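Below: one structure in C-alpha cells.
Every protein chain except one is present and positioned as in the full complex.
Each chain carries a letter (A and B) given by its place in the written order, and its residues are counted from 1.
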Amino acid sequence: MRRLAAYQEVVPPLVLVVAAALLGTLVSVSTQAYFTDTLVKVTIVIALYVFIGNSGVLSFGHVAFVALGAWTAGVLTVPISEKPATMPNLAHFLMHRHVGSVTSLVLAAFVGAIAALLVGAPLMRLSGLAAGIATFAVLEITYNLLQYEERVGPGLNTFSSVPETTGLRQAGIGAAVCVVAAFLYARSRFGRLLRATREDDAAARAVGTSVYRQRLIAFTLSGALAGFAGGMYVHLLPVQIDSVHLDLTFITLAMLVVGGSGSLLGAVVGALAVSAIDSYLSVAENGTSLLGWHIDLPSGTAEIVVGVVMAAVLILRPNGITNGRELRLWR
Amino acid sequence: MTITWQNLADGVALGAIYALMAVGIGLVFGVLRLVNFAYGQLVMAGAFALAISSQQGWPLWVGIVLCFATVLVLSVAMDYLVFRPLRGHSPAVMLVATFAVAFLLENVALLKFGSLGKIATSVASLNRPWSIGGVDIRKISIVAVIVTVLCLFLLYVLLERTTIGLHMRAASMDSATARMLGVRANRVISFAVLISGAFAAVVAIMLTVQTPLVTPDFALRDTIVVLAGVVVGGLNRPIPATLGGFGIGFATGVLGGALPSAQSQYLPTFVFAVVILVLLVRPRGLFDFSKTVERV
Partner (left out) sequence: MTLVLDSLDVRYGGVHAVRELSLEVAPGEIVGLIGPNGAGKSSTLHAIMGLAPASGSVRLGDRELLGLRPEDVARAGVSLVPEGRRIFGELTVEENLRIGFAAHRARGGRLDDVYEQFPILHEFRSRQAGVLSGGQQQQLAIGRALVAEPEVLLLDEPSLGLAPSVVDVVFDALTAIKERGLGVLLVEQRAQRTVAAADRSVVLNSGLVRLTLTPADADDTEKLVGAYLA
C-alpha cells in the first residue's frame, strides 16, 4: 500500500482527463469536437509543464514541435494517391510513403523529440528573458520554414485528406498516456534533480547536478509529447500553418499559467478550465441560453476573456489555481 | 540583386521608424526591466484612431491629436493595470503577461473593427514621391528621418539636461540605489511610459503612410522584428538598442525591396537565427560595449 501511495499524485489529473472524455460521450456529436480538441490541448499543456514547470525556465517555442509533429503525421498519413494533388512539391521519400495513424503518432513524437534535442543543445544554457526570446525565435523560424518549404508539407495550404482518426477515445487515451509519462518523469530522479535547480540552482550545481543536462532531458521529453500532440491535432481537424503559431502558443501558455505551471495537476486543470471558458464563450458567440437568459456574444469575446483571465491570474495569483502543487488525497 | 536609390531610401525610412520603436521599447525596459510585447498594439491603436478620424472626414490635426490621446491613455492604463502590479516578478513572467496583453488587445480590435480593418488616408499625401536628381524618393522617407532625428534629439535633451531625465537614467542603471537617494520610482516609470507612448503614436502616424490599411495585427510583425533588432543590438542600453532597431529596419527595408520574393521569404529565419546566435554568444548585444554587468 505504501508503494502505491507514492503514485497517488497521478490520480487526480488522470481522473480529470478520463472524466472529460466520458463527459464528451454524453453530449451531441457536434459538441464532442470541443471535448476532443480540449483533450489534445491538455496534451500540449502537459508537454509545456514537463519543461517549464520542472525547470522554471520559460519556453515560447513548444508549438514549433507541435507543428513539426503535425507536419510529420499529416504528410505520412495522407493517402499516396492524394499527395500530388495537394502537396505537389513534396520530397520524394515523403511522397511515396504512407503509414498508419498510430505509427504516425509515434513518428510525430520522435520528430518532436529530435527537434527538441537539436534546439535544446545550444539553448538550454539560457535562462529567464534570454530563454524566452530565444525559444520565441525558434517558433518564428519553424513557422517561417514550414510556411514556404513545400518539400516537407503543404506550405501555406491547409492539410487535406488527412484521415480524421482522432476521436474522443483516441484523444482521451493520448492525453492519459501523456499524463502518466509526465508523472513518471516528474517522480523520477531526473525530474527531482531538475526541480531542485528550479528552487535554487546555485545549490543544485554545488552538489554536482548538471543543470544543462537535466534541462535538455526535460526539453527533449516535452518535445516528444508536443510532437505527439501535433500528430493528434492533424488527425482532428484541417491544420494550417497559422493554427500552430502564435494563437496556439498563447492559449496553451495561458492554460498552464492559469492552472499553475508548477504541477501536472495545474497543467490539466488549467487546460480544462480555460477550454471550458473558451468553448462556452465560443458557443455563446453563436447564441445560447444560460439559466433562461439568451446570450449572444460578439465574435472574439472568448479570446478576450481568456486574455483577461490570464493576465489577472498572473497578477493576483502567479502560481495559478493549484498554486503549483499536486493534490494528495491521503497523507 | 540590384539595389536602387529607392531601396536605400526605403531602408533608411524603415530604419528610422524601427529606431523609434526600439527606443520606445528600450525606455520602458530600462526603468521596469519589462519587455513590452504589446508595444505593437499601442501603435495599432493609434493607427485605428487615425483611420477612424480619416473615415469621418475630420481634418488631419484632429486625427493626430486623437492618435496621441488614444495611445497615451492606453499606455498609462497598461502601466497601472499590468506593469506596476507585476513589478518585482521575474522578467519571464512579465514577458508572458505582456504577451497576454498583446493577444488581448489584438482580439479587442478584432471584435470592434473586424479583420478587414479600416483605412487611414489622412497622411497619404506623404507617400508621393519627390524627384531629387532624377531619382524618385517618397516624401515619407525623408519625413521619417527628420521626425526620428527630431524625436531622438528631444529625448537626448530630456535625458541629459533635465532632472527627471537624470533620474530616469539612474533608475535604469540601478533602480534600488536611485530610490534610496530619493528618486521617485513611480514618477520615473510614468515618464518613461508616456514618452514611450508618444513615440508609438509618432510611429503609428508614419506607418499608416506606407500601409494605410489598419488591421488588428497592424505593426505586430514590425514589433517582433524590432524586438529581434533590439536584442541583437543590445537590450540593456539605449544607444545599442536604437542602433539595433535601425539596423534591422534598414536591412529589412533594403532587402525586402531588393531581393526577389523567392529569396526574401526566408529572411525571418535568417534574422531569428542571428537573434539566437547573439543571445548565445554575446547576450548583451552586438553594439553594447559598456562595462557594467547586466543580466538579460
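Points to keep in mind about this one:
Methods note: a contact is a pair of C-beta atoms (placed from the backbone, for glycine too) under 8 Å apart; a residue touches a chain by one contact, two chains touch by 3 or more.
Only a predicted model underlies this, so the values are computations on that prediction, with no experimental measurement involved.
Across the whole complex, the hidden chain's contacts among the shown chains comprise B. Checked against the full complex, the candidates B:R33, B:R138, B:H167 or B:R284 give a single residue touching the omitted chain, namely B:H167.
Touch with the chain that is not drawn comes from one residue among B:L86, B:L104 or B:A178, which is B:A178. Not every partner is drawn; the one left out touches chain B at residues 163, 166-167, 169-170, 173-174, 176-185, 290-292.
In this section, only the chains that are shown with their structure count from here on.
Per the touch definition, chain A reaches chain B in the complex via residues 57-58, 60, 122-123, 125-126, 128-134, 137-138, 140-141, 143-145, 147-148, 246-247, 250, 253-254, 257, 298-301, 303-304, 307-308, 310-311, 314-315, 318. Taken in their complex, chain B has these residues touching chain A: 35, 82, 85-86, 89-93, 95-97, 99-101, 103-104, 107-108, 110-111, 224, 227-228, 231, 265-266, 268-269, 272-273, 275-276, 279-280, 283, 295-296.
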